[in-house]
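Have a look at the structure below before the remarks.
Now for chain A:
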Amino acid sequence: MVSVKLWGSLRDLADGQETVEVEASNFKELLDALAAKYPALKPQIDRGVSLAVDGLVYRNSWFTEIKPDSEVVLMPYMKGG
Partner candidate 1 sequence: MQYMKPSTATEASDILARNEGAARILGGGTDLLVQMRSGMIEPEMIVDIKHLDGITDITAEDGGLRIGAAVSGQRLGEHEGARAMWPGVVEACELIGSTQIQGRCTMAGNLCNGGPAADSVPAMIAAAAVARIEGPKGARDCPVEEFVTGPGKTVLGKGEFVSSIFLPARPKAASDAYLRFIPRTEMDIAVASAGVNIVLADDGTIKSARVALGAVGPKVVLVADAADAIIGSKLEDPAITALVRACEAAASPIDDKRGTVEFRTTVVGVLAKRAARIAMDRAQENATGEKT
Partner candidate 2 sequence: MNFQSNTKANFKVVGTRVPRPDGVDKVTGRALYGADFNVPGMQVGLILRSPHAHATINSIDTSKATALPGVKAVVTSADLGVPEDESLRDVQDNCLARGKVLYDGHAVAAVAAKDMATAKAALKLIKVDYTPLPHVTDVDAAMKLDAPVVQEARADESVPEGCGPNVTHYCEFGHGDLESGFGMADLILERSFTTAATHQGYIEPHACVASYGTDDKADLWCTTQGQYFVRDLCSGILGIEGSQLRVTASEIGGGFGGKTTVFIEPVALALSRKAGRPVKIVMSRVDVFRATGPTVSSSMDVRIGMTKDGRITAAEAKLRYQGGAFPCGTVDMGAQAAFAAYDLKAVRTQGWNALTNRPKEAAYRAPGAPMAIYAVESVVDELCQQLDLDPLDVRILNAADAGTKSSYGPTFDQIGLMATLEAAKEHDHYHAPLGENQGRGLSCGFWFNFGGNTSVSLAINSDGTVSVTEGNPDIGGSRASISMMAAEELGVAYEKVRTIITDTSSLGQNDVTDGSRVTFAVGLATIKAARAAIRVMCGRVAKIWGIDEDAVVWEDGAAKPSGPNAGDFEPMTLADIAAISSETGGPIAGHHEVNAEGAGVSFGVHLADVEVDPETGATKVLRYTVFQDAGKAVHPDYVEGQMQGGAAQGIGWALNEEYIYGDDGRLQNAGFLDYRIPVASDLPNIDTVILEIPNPGHPYGVRGVGETPIVPPLAALSNAVSRAIGVRLHELPMSPPKILKAVMAKG
Partner candidate 3 sequence: MKNIHVSTTLNGDDAEFVCAPEETLLDALRNRLGLSGAKEGCGTGDCGACTVEMDGRLVCSCLVLGAEAQGAQIKTVEGMAIGEALHPLQQAFIDHAALQCGICTPGILVAAKNLLERNPDPTDTEIRYWLAGNLCRCTGYDKIIKAVQIAAADMRGA
């Protein structure tokens, strides 16, 4: 199981939890598992999310490996100038 930290405004969509646990070994499995377990998160996931794994931000890499002890933080999809 991986612990995923949600940003504040997503928590209401996941039964008020700040951290949720899902079974996943990479970015894609994690998104799929999140959307399955918490369907209310799906619109945001479809709009795009980034993932911080152990402090490094990934914008959309499905096969980014996630270890059970990784720190995983969901972030909005980011754009720059």
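Candidate entries met the following condition: all candidates are chains of the complex that A comes from, given by their letters.
Going forward, a contact is a pair of C-beta atoms (placed from the backbone, for glycine too) under 8 Å apart; a residue touches a chain by one contact, two chains touch by 3 or more; residues count from 1.
This is a predicted model, so every value here is computed, not measured.
Participant: For chain A in this complex, identify the touching candidate from 1, 2 or 3.
Facilitator: Here chain A touches candidate 2.
Participant: If we count contacts the way the header does, which residues on chain A are in touch with candidate 2 in the complex?
Facilitator: The touching residues are 5, 7-13, 18, 40, 43-44, 47, 52, 54-61, 64, 71, 73-81.
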